[in-house]
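In this view, the complex is presented without one of its protein chains, the others remaining in place.
Going in written order, the chains are labelled A, B and C, and every chain counts its residues from 1.
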Amino acid sequence: MSSKTVQALDRVVIRFAGDSGDGMQLTGDRFTSDTAALGNDLSTLPNFPAEIRAPQGTLPGVSSFQLHFADHDVLTPGDAPDVLVAMNPAALKANLGDVPRGATIIVNTDEFTSRNLAKVGYTTNPVDDGTLESFHVHPVALTSITVEALAGFDGLTRKEKERAKNMFALGLLSWMYTRPTTGTEAFLTKKFGARPDILAANLAALRAGWNYGETTEDFASSFVVAPAKMPPGTYRNVTGNTALALGLVAAAHRASLPLVLGSYPITPASDILHALAALKRHGVTTLQAEDEIAGIGIALGASFGGAIGVTTTSGPGVALKSETIGLAVSLELPLIIVDVQRGGPSTGLPTKTEQADLLQAMFGRNGESPVPIIAPRTPADCFSAAMDAVRIATTYRTPVFLLSDGYLANGSEPWSVPSVEELPDLHVAFASEPNATDPKGEPVFHPFLRDEETLARPWAVPGTPGLEHRIGGIEKADVTGNISYDPDNHDLMTRLRQAKIDGISVPHLEVDDPAGDARVLVLGWGSTYGPIAAATRVVRNSGRSVARAHLRHLNPFPANLGDVLRSYDRVVVPEMNLGQLAMLLRAEFLVDARSHTSVRGLPFSTVELADVISTTLEELS
Amino acid sequence: MSSKTVQALDRVVIRFAGDSGDGMQLTGDRFTSDTAALGNDLSTLPNFPAEIRAPQGTLPGVSSFQLHFADHDVLTPGDAPDVLVAMNPAALKANLGDVPRGATIIVNTDEFTSRNLAKVGYTTNPVDDGTLESFHVHPVALTSITVEALAGFDGLTRKEKERAKNMFALGLLSWMYTRPTTGTEAFLTKKFGARPDILAANLAALRAGWNYGETTEDFASSFVVAPAKMPPGTYRNVTGNTALALGLVAAAHRASLPLVLGSYPITPASDILHALAALKRHGVTTLQAEDEIAGIGIALGASFGGAIGVTTTSGPGVALKSETIGLAVSLELPLIIVDVQRGGPSTGLPTKTEQADLLQAMFGRNGESPVPIIAPRTPADCFSAAMDAVRIATTYRTPVFLLSDGYLANGSEPWSVPSVEELPDLHVAFASEPNATDPKGEPVFHPFLRDEETLARPWAVPGTPGLEHRIGGIEKADVTGNISYDPDNHDLMTRLRQAKIDGISVPHLEVDDPAGDARVLVLGWGSTYGPIAAATRVVRNSGRSVARAHLRHLNPFPANLGDVLRSYDRVVVPEMNLGQLAMLLRAEFLVDARSHTSVRGLPFSTVELADVISTTLEELS
Amino acid sequence: MTTIDVGMPVSGLRSVPHLPQEAAKQTKREFTSDQEVRWCPGCGDYVILAAVQAFLPELGLKRENIVFVSGIGCSSRFPYYLDTYGLHSIHGRAPAIATGLATSREDLSVWVVTGDGDALSIGGNHLIHALRRNVNMTILLFNNQIYGLTKGQYSPTSRVGQVTKSTPAGSVDYPFNPVSLALGAEATFVARAMESDRAELTTILKAAAEHRGTALVEIYQNCPIFNDGAFEVLKDRSQQEARIVRLRSGEHVTVGAEGDRKVLVRKGSGVMKFIPEAEAATGESGAVVAHDPTLDDPSQAFQLSRLDTPEMTHVPMGIFRQVSRPTYDDLVRDQVRAAVDTAGGPAGDAELGELLRGRDTWTVE
Partner (left out) sequence: MTTIDVGMPVSGLRSVPHLPQEAAKQTKREFTSDQEVRWCPGCGDYVILAAVQAFLPELGLKRENIVFVSGIGCSSRFPYYLDTYGLHSIHGRAPAIATGLATSREDLSVWVVTGDGDALSIGGNHLIHALRRNVNMTILLFNNQIYGLTKGQYSPTSRVGQVTKSTPAGSVDYPFNPVSLALGAEATFVARAMESDRAELTTILKAAAEHRGTALVEIYQNCPIFNDGAFEVLKDRSQQEARIVRLRSGEHVTVGAEGDRKVLVRKGSGVMKFIPEAEAATGESGAVVAHDPTLDDPSQAFQLSRLDTPEMTHVPMGIFRQVSRPTYDDLVRDQVRAAVDTAGGPAGDAELGELLRGRDTWTVE
């Protein structure tokens, strides 16, 4: 394709940054798709403000998208970009601190006007005042070249032409990293099918960007990153929210039960509602409720009726749902509560990630009301975590927390799509006939007669003749389920509910300790998986041993967890909170688990964690 | 007064039990007042069903009131009644299990009809079928004697006359234990002032009951219980809810700030609302909100305006308030959240006690949102705990949890009323002028510039010129309080909020270890104080050593707590939950604190805890 | 489950399995559960319970396809006493839970039992949203103008000045008129009944059950313990006729006993007024108002709801509004069904596989 030299790289981190209105998320998404199609492994990190479109050219309005792709397996979206595309001064200023010396920076010089510079407090132009002297800077008049390239499009206003500049940037980067643009072309054709002039302009801008790289002297060479060696299979790129939605649908399919979502929009969980709302064809029912309380109420009502009731939300929504979660605990009905965690407390940082809802999920209800908790580790893992949540909910007749977070939700990675037949069978049996006899020998139905093994009570759905029964949130007599204020019964029921959750079957924790001689264990949960794995890799590559394990089940813990913890001299628990898992571990196992915490609304960097591990190793030696 | 023999006793436990409609709570209250006036120390335990008046004569309809009084200090309402007054078969059946052999039982034989016996499953009459042979039974035709005694009251229906039977019972018991009835007479005069015939009938019934004891052969002797030696002072009897309401009013008075309550009724917290609603004369404003969320919203709005905002509720209400508590954490405004805990989960056991909201109070919100927690230990202690909560809230500008429970709320004990001047001074200073200068040297106000010692931010109330500012639940920049999505700022603010709560000044934990050689520490919190103290007394009386300490501050813990825990070979933590404080202790101090738990909706019995302590001592020896 | 004919009006019970023609008629007894009723002696709830237990058999539905959902309050204990499926949920949330149930199960007859506090205080939002959405269910609102279960605080329907535990100096909150509120919230069926008038209550319950969409029935209920006699003037035979305005579709709106009857007229200004029957005949004082609950515009129903005053001088009873509008649950199900049908039936493994793969896959060999 290119007549210039082509260099091979093993990994690249690119960050597109611009104004909220510049289409950076779309640009990043497209580059990701094209990269995925090429067979690289990858991981992405979108980052955008809580405002829809803060004032143009200001720091709060900056939106960015980072992509890490490689010829080997990728664990994180990358600590620091090798290439920063800065569409305006604000984007440059907001992101420059993350760019390591020697990296490449492409700036859209058209936007570096004195007015725009002033908006972010630059008194001189950083492009030529020496600020960027340690970087490879490519000043490109992105806007004006795009407009020029579209000179022939008379039907479009200048504004409309300018808007295509993100496609120009995409074309340029696609050339630089030898990405095919066919996927993007197909995408644009679908998106702008109804507006042929806009479509043509975007395609032209894309091509112009590519050609710009190919022809101008400024870009001396392009790069290739070979496909990663990945296990055979059919792959697609998925975000966590998409994978989670698919997991729920697949679970319902494998359970042969309807999926009913009751939800109230909230960032960063709304996309799950959007995704499921589009899946009516798969029998999915979605109800946008008047608030979070109604959302979970709807889901619980559907569960009572025999559906898989699901509610999706983020931390503030969980707070509102607490009372109803307690009701679900008391009713012992299946229910899935998806919490896509974001920065807190209160409204906090709505578009940023955090892991600070673990203890809310564990304890955020009145009374003793245990709820199982599952946390996916990567975007693609949201699929099987969702299926697992449904398994536990239906098997044990219990609400289940699925704790995702903002990073998993919007981040993406390649996913080896499973075949449907391989998926676990999740069929459950509804109660269909009386399960006891009364003193007179008549058959009766006892809604709280438990399964001996699982301690689950029968799920008897309305419409089943002979099983008419009443349940509620007041304490119930063991077995019969009648209202009971008996002291001993309450004690018994409280302990039974706890025992049921404690007894949930959960796989043993697997430890990754390749050398077998590690003295330090790094234990994580949720989305810290990537950074922890990457950091341990760095440490091991330097010839030192460190063990690593990752919890998917936060409640109940795997049965071997205590033994695992006790078999290391030091346990380090990195969390994006102030040490919530560490607290649970310390309480349960009396092990001096050491927290390493960061509450910055961003995933850990590999370097940071590698440092923590190294320091710990040194302390021990 | 009496011509019969009079025996001296050191302590007595009486339980009045009857139908919800029989007025047992009133009877118990009156007996308590008269007993208090006599100078005995005492402790009470009301126990009633969640229904207002369940069907007459049924087990779910039984309501009871237990009173423990003595010539020495009383720590609990007593494990087992020395005297049971059973107004009907249901009352007998429901309570008999608690009555020790040899105790006295007074039954209202009029109600032991075959219909009433059948209602609760008695096939023969327990009064004469031998069931009660190990007890001293006094069968009294309470109803018919009362009706006869009121024969002259032509204006009253038979029903109305029957209703006075509780006064007859009270009169009888008053005679038995040589209580004056003047207090009750005054009370009745006030209550029935508008209905002279009813008043006269009640007084007559009261007198008739007294005379019945005095004259019938069935009662051989009466008893006296000498006044307890209590520290000098003016005493009154208070329930926890009353004391708590008074504590809030006193705190507002000592802070010279208005008290504004936003509340939604819920058992067992409603009486605080009722009490405060009646205190308009003390400048108290109460708003009954449309729900719990509005209740706390109102309180928070009032706090923003410079009042002491308070919201009162029980566990399910706390769940609903969670999101707003998070907002208060983020806004850093003073706010008092009173949680009168009851049996959970969900609606649970609304009229029974429990301590299972501790972890909800600690963690029941999204994000890292620490809130201080204070728990009173006895009904009277609710007064100073409430004042302490206000002190912390206003000094540190933070919501504070005050964790009472159903037992404290309705239980009562004598309270040595403090003089107003002795009460702590709670004055706070509102911000009144700018606290910084901007780059141009102009004075500006920074709403998040903290006090160096307390880390509290200024409380600048609307109406103060020059301090106009905006605050909200989105993360704020340190110092300026402007919206900030900056990662490092969020980390800083999260840690500052935590540090502020961790740094709250809290008195050292005092340990009661009279022998000084104890190896076992019993550590409690909240309403378990009485049973724990009573149980350690029992153990010590048998010549063994055991230490005892009680936590008032659950967050932050007293600074010496770790040292205290580590100085004993074994720490036992009795709780009316599944081990919530124990979990916090284990996590924080890595001490193998052992839980002893009971979730029966009732306070621990002294015997049960003494057993636990004994067993522990034996294990260690 | 069967499909629904979208032609209107459709019965609210259209898709609920009925007993076969030949089946023995159900009895009140069959609808009575084995649970002890735990209300106070004399509570109006007993009367309503008896009416409902007696009326349900008339619907001829399979008992197992009836579900009662309630919130919290004395009234909300209702489901325990009926031998149908029942869910005693949490305070104020029954309409939301019932929405989930009714939407996912068109074969159920869904009933909500709630109180004035449960429905109008904590549950106000779910109530108005259920009404605007028009979910196929019947809401029975037991209005005793007090919080019974929590022992006597004022409620959003309590009179101004009412002295209760939480308002020792008298309540200052201006009360809701539940009928006006419902009409403002786009309700399609709104009625009011007296607990004590079993015949009228039964007629209204029947119409409510038949209504496809959310039917709100406000039932005045006496709480002898905490608000005794709140509706005494309407129960008192001597005053009843002068105070109760019986709304009958197609008929004039009148009040008062034979001989002393007054008729409702609308003046030119639009104002409504009761005037003596004789005067009305002249037509001079305005047009005689004929009640038509089926009017598309809820304005007349709203105006009738305003005849009511705190003094209960003229209290309309009966069906204020009864109109057809597509129901939320039907529309939701229709969208899903249409999507499934268009695609040629429920998704099998193949279609799920396709969904999982999405539109942008690549293969690693």
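The working rule: a residue touches a chain if its C-beta (ideal position, glycine included) is under 8 Å from a C-beta of that chain, and two chains touch if they have at least 3 such contacts.
Keep in mind the model is a prediction, meaning the values are calculated, not measured.
Among B:Gln56, B:Thr395, B:Asn482 or B:Ser545, the one in contact with the hidden chain is B:Asn482. Screening A:His72, A:Arg207 or A:His274 for touch with the missing chain picks out A:His274.
When the omitted chain is restored, the residue from B:His282, B:His427, B:His508 or B:Arg566 that touches it is B:His282.
Here one chain is not drawn; of C:Glu186, C:Glu200 or C:Glu241, the residue touching it is C:Glu186.
Here one chain is not drawn; of B:Asp22, B:Glu162 or B:Glu323, the residue touching it is B:Glu323. Residues 33, 36-39, 183, 227, 230-238, 246, 249-250, 253, 258, 260, 262, 279-285, 287, 289-291, 293-294, 297-307, 309, 323-324, 326-327, 331, 416-421, 462-474, 482-483 of chain B touch the missing chain (whole complex, contact as defined above).
Panel shows chain A; residues 21, 49-56, 58, 60-61, 264-267, 270, 273-274, 277-278, 280, 286, 288, 290-292, 316, 346-347 of it touch the chain omitted from the view. Where chain C meets the chain that is not shown, the touching residues are 121-125, 128-129, 132-134, 156, 169-170, 172-177, 180-186, 266, 268-272, 287, 289, 297-300, 302-303, 306, 325-326, 328, 331-332, 335, 338-339.
Here is the rule we use: only the chains that are shown with their structure count from here on.
Centre to centre, using the average C-alpha position, chain B and chain C are separated by 40 Å.
For chain C, the set of residues touching two or more other chains reads 72, 90.
The residues of chain B that reach two or more other chains are 49-50, 60, 316, 346-347, listed in rising order.
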